[in-house]
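One protein chain is absent from this view; the other protein chains keep their places.
Here the chain labels run A, B and C in written order, and each chain numbers its own residues starting at 1.
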């Protein structure tokens, strides 16, 4: 397939959609991003890649970081992990609190905030004070890029406005599902949400999920084949907040989005791809990013359905 | 692939699991089924099929009927439907009631009971007194088998014990999300849950979902390609109650289960397959059926991931 | 005290409040009442009574009937009753459903709809087909007036629009907390809600609650002293839906209101009093009725605090 041509078509077709969405405004550090940006990148197994748009501009990966932390935790603990965090879809944010209460402090999956906070706590059991450093160096490794770091202003802004996340961690702590000091856990959680990446780095980093847990370029194994499948199935059923069902239908690929406007997706056996555009739809996912991925699977037939 | 050989291997490998599960006992008519039964069927696009076990024994399809009613409603109403029923995964049964309240009587998807009840009500808007007859004749058509009917004893038993479903329909009626008489709607709902089929008929009937909405054997079109994709994505994210995430991981195929012990699954572009074994796991899905499908995708590599 | 003078003052002081509230409109039969009506009655132990306003006009007692049915049930079953219905305040209507779910179908008290439905079901265990006749004849007895009956149009209207009550009874039935046929129970429930009374009858009927369970005029005993205290304490903590705390503060008397605009209150050891005015405040209690009772306790010092 002529991927460069397809990317050009997509770029043209999404152009009329600028200004239909709204940039995340719950923290000041994100609200100030120029809304009229777009980037899309494809990373193939043979090392070749295709890009279009603002592909060198870094953005806040936000919830996409949940994929990296869960990967690390799954590698460290395997199925033991499921004592602390489930793997079933959850409903909307309203329920996340009720469900935590009803299900005794065990989040339904690692891609809702509560689940990613527990995952961070589990990493801290092993990595102690080195937890964030380990997370960051893992991301640098899968990206093959040591320059990746986090945005201190965003992390500080998260902390200043993250009261609901503090409510969640304290409720889980009251159910004994958090082991470490809540302030340390939440600080590291906010840090990894604040990591900055561009679409080039993002699609490069997830290639191992498209290839049974093994990076096809350098042959490093990060997960077993079964573990990689678990993450892909979780991304498909829970990767897009309360629009996961819609994403599965419209795009038909495992993927994970963040409120910074980034989305990463996996074509099993073929490639990883990423897209970024900061304006969000009503469900909190990149409006143009979702459309661009839908156009991609329509044009290429690479949906899993 | 030698499907007959694969089916034989599966039959052998699931044998030790008999008696690990429990037959549905919430209604007497289901509780009396001989638990030690197993059947599995594959239906290919060229009309050939492969079977093993008790493939001529009929069982109650229960929630699998939700796929047929949603197909009919999607064909009739298209996207208009989404005013009355959503397409996002929901959490457990506990939440179905709270969510109905919180989301003003709109069920999250057509594969939870509330959603299938609304779907039945929508069909009744068009088909009036003929609603169940139309549902049944549609199922006979996609099965290419006019002998299919429903089990009156099961339907009566459902009605005698279906108080939670009556609570759901009345709550939705109080939110004006049910148009027709609640007793008529619920009676038809219980009837289509009580339809009896065997695995041969079941996999034959769903072949159109594996082929973009068109039955590949007789070329009849039941849905648009986009609508078929919608149903497949719904089956993948919501098809197995509170174990949908697990099924997506373990089996990796769109599918729908019923408490009668049946499961149907789709390999897009390749086949439909069905399995039946009445003992259920703790989440209410056929224990041996789920295992058999997992063995199938492992042996054939036909998972979508 | 010069009660006639006090009633005149109250009538004058409430006059400016007409049209600040809104007549119940959830069923057509109640929506058509002339909103500019007001009546107030006091019934003393020595048989004397004082009245002002439209005291001969009958209105729908609605939830006030819950006091009569609970009296009958408490007399029949004593503390056994508390297996099926609690005696603690509940929050708002939203929670009534969640709490029923969380507390396994046991309503928190007999003065929320779910609790009164269970109470009606318990009476039906004893009275069978005679249940409504027994309820009505009990009310006629405590009123000393055989002409009291129910309004068939209101009862029919309730049934036509009572889907939330049907949701409640079916949910409780699914938890085995309803013994009799749900349609029979709910029919009798709607009937006793539709009983029509005037303020004269209403205050006469509740005099036994002000006198330790014994009617001070004819010396008939309906409840033990302890049971009468239980009902008074329930009226104080749960008698006015989601404004029970406000009523306890503003009026400071045990009381029970209905959406028909009636309120009955008890001055322990002194009198029973009743008020009626059909316009409701935002919490569903008679706006002018509540104010009239507040003026009464302010002028007389007869609050329990």
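Some points to look at:
Operating definition for what follows: a contact is a pair of C-beta atoms (placed from the backbone, for glycine too) under 8 Å apart; a residue touches a chain by one contact, two chains touch by 3 or more.
No experiment lies behind these values; they were computed from the predicted model shown.
Under the touch definition stated at the start, the shown chains contacted by the missing one in the entire complex are A, C.
For the chain left out of this panel, the touching residue among C:50, C:66, C:87 or C:291 is C:87. Touch with the chain omitted from the figure is made, among A:166, A:187, A:217 or A:270, by A:166.
Interface note: of A:36, A:174 or A:225, the residue touching the hidden chain in the full complex is A:174. Listed residues A:17, A:97, A:217 or A:270: the one in touch with the omitted chain is A:97.
Interface with the hidden chain, as seen from subunit C, comprises residues 86-92, 94-95, 98-99, 102, 108-109, 229-230, 232-234, 236-238, 242-246, 248-249, 252, 254, 268, 303-305.
What subunit A contributes to its contact with the hidden chain is residues 94, 97-98, 101, 163-164, 166-168, 170-171, 173-174, 182.
By our rule, only the chains that are shown with their structure count from here on.
Comparing the centres of all chains, each the average of its CA atoms, the largest separation from subunit C belongs to A.
For the pair subunit A and subunit B, the distance between C-alpha centroids works out to 32 Å. Counting partners per residue, subunit A has no residue that reaches two or more other chains.
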